[in-house]
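The block underneath contains the structure these notes are about, expressed in structure tokens.
This part shows subunit A:
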Amino acid sequence: MSKINLAAYWASSCGGCDIAIVELGEHLLELAQVADIVFWPAATDFKYADVEAMADGFIDLTLFNGAIRTEEDAHIAHLLRQKSKVLIAFGSCAMEGCIPGLSNLVGPERALRRASIETPSTDNPTGVLPQAQYEMPEGTLSLPRLCGVLHTLEEVVPVDFKIPGCPPNHDQVWKALQAYLAGDLPTNRLLGVDPRTVCDQCPRVREGKIRVKRFQRPHEVIADPERCFLEQGLVCAGPATHAGCGALCVKANMPCRGCYGPPESVADQGAALLDALVASFDGQSDAEVRQIVETIVDPIGTFYRFSLAHSFLQKARALTSWGDDPCASQAATEGETL
Partner candidate 1 sequence: MIRPEQMDRRFVEEILAEPGGEHLLTCWSCGTCAATCLVRRFNPAFNPRLILHKAGLGLREAVLSSAEIWACSACDACYPRCPQGIHISDVMRAIRNLAIRAGYEAPGPAAQVDAATCSGCAVCTRACPYAAIERKPQMVNGQERTIAWVDRNLCQACGICVAACPSGAMSLEAMNDAELLTRVAAGGWLEQPGFLQGASDAPRLLAFVCQWSIRAEEEWERLQGLNDEHLRVVILPCSGRVEPAHVLLALSKGVDGVLVMGCHEGECHYQRGTYLGRGKVALLNEMMAAVGLAPQRVRFAESSALERRAFERQVAALREAIAALRPAEISEVRG
Partner candidate 2 sequence: MPNREPLRIGVYVCSCGSNIGGVIDPGAVAEYARTLPDVVLARTSLYLCGDPGQNRIKQDIVEHRLNRVVIAACSVRMHEPTFRACLAEAGLNPFLMEMTNIREQDTWVHAHVPDQALIKAKEMVAAAVAKVRHVAPLAPLRVPVTKRALVIGGGVAGISAALDLGDMGIPTVLVEKELSIGGTMAQLNKTFPTMDCSI
Partner candidate 3 sequence: MVDAARHPKITIKAYSEVERVDGYIGNFRAFITQKPRYVIEERCTGCGECVPVCPIEVPNPFEMNIAPRKAIDVPHGQAVPLIYAIDIENCIKCYQCVTACGERDAIDFLQEPRTEEVEVGAIIVATGADHFNPSVIPEYGYGRYPNVITAMELERLANSAGPTVGRLIRPSDGQPPHRLAFIQCVGSRDKRFNEYCSGYCCMASIKNAILLKQEHPEMEITIFYMDIRSPSKGYEEFYNRARQMGIRFIRGRPAQITEDPETGNLFIEVEDQDLGQVLEVEVDMAVLATALIPQPDTQQLATTLTLARSPSGFFMEYHPKLRPIDAPNDGIFFAGTAQGPKDIPASVAQGSAAAARAARVLNAETWEIEPVIARVEPSLCISAQGKKCGLCAAACPYNAIIVEVGRAAQIIPAKCHGCGGCVAECPQNAITQDHFTDAQIVAQMREYLREKPEEKILVLMCHWCSYGGADNAGVSHFQYPPDSRGIRVMCSARMDQDLVLEAFRRGAGMVLVSGCHPQDCHYISGQQVAARRFERLFRTLERLGINPERFRVEWISAAEGEKYARVITEMSQKLASFDKAALRRENEAARKAIMQRLLRWRSLPDMAAVLAEEEEEEKEAVLE
């Protein structure tokens, strides 16, 4: 059996997804026996020219992590699509925007200013901002321009499969690779997950009738390690999050934050979580309900921590223009399904 050509790429991401590949550990040796790594910028030195030189479809499988934040990201996405037989949106950023996607709340200019000038750890007394073009005596320097909106990979190019997680659980990654190698891929385009939601794997006790009068944030209380977070008044995204991580956070006494994305039948994770949360409100009047709502700090960051870029809310906002978007011309539009 000949080896397959494997590629991995990081677009706008933190690098965690590449670590998830490294975390395959000794499985990497097994992988090396069946696959040649033809492109992996995080680990080895490849140039874009190397990829451009490949024949179309030369790469059998590409694990693409990171969101489409810059025109460079978009460019590489198209390039890798062209060269790959199977393109996988690997990890939350590529799949649904993840934390970088929250920058869509403010748009790229505001985000750039924040990152380059305003954060407490930044020392930038003259307030210089990164420029797309900069004239030097040696010539013109250029940086890739930011997209008007952060996109998921699928909004830019067709994607064959998705593996959720921030980052994906390495066991799940290995299982997905094994399935691929065995030619046993599922039909639903989602790899590296378990059936149902995080709650299915969560060992905590659910009383089932306890409703809450106010919500607190994890740093404000020491949670009871045995009981359901929601019933303790802590927002937990578990009910609206696909199982697959093995309930990792909740076992560390932190509420689930939803990085595995929504379960199959749910299109919009934030909306589903919102609904599930409201169901547990203990409010007998309009005023009481409003009081409870007020205790939910930053609902967007809470419900859409990982999926804002992929949400209906985002699309509704996109209807009114964000201005010139260098990525828009390349962006494919995804068909709406629920």
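If you want to know what made the cut, all candidates are chains of the complex that A comes from, given by their letters.
By definition in this document, a contact is a pair of C-beta atoms (placed from the backbone, for glycine too) under 8 Å apart; a residue touches a chain by one contact, two chains touch by 3 or more; residues count from 1.
As the structure is a computational prediction, the values presented were derived from the model and not from experiment.
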Handout entry: subunit A: touching candidate in this complex (1, 2 or 3)
Key = 1
Handout entry: Touch list for subunit A against partner candidate 1, complex
Key = 104-107, 110, 195-200, 206-211, 228, 230-231, 238-240, 243, 262-263, 265-268, 270-281, 283-286, 288-290, 292-293, 296, 298-300, 303-304, 311-323, 336, 338
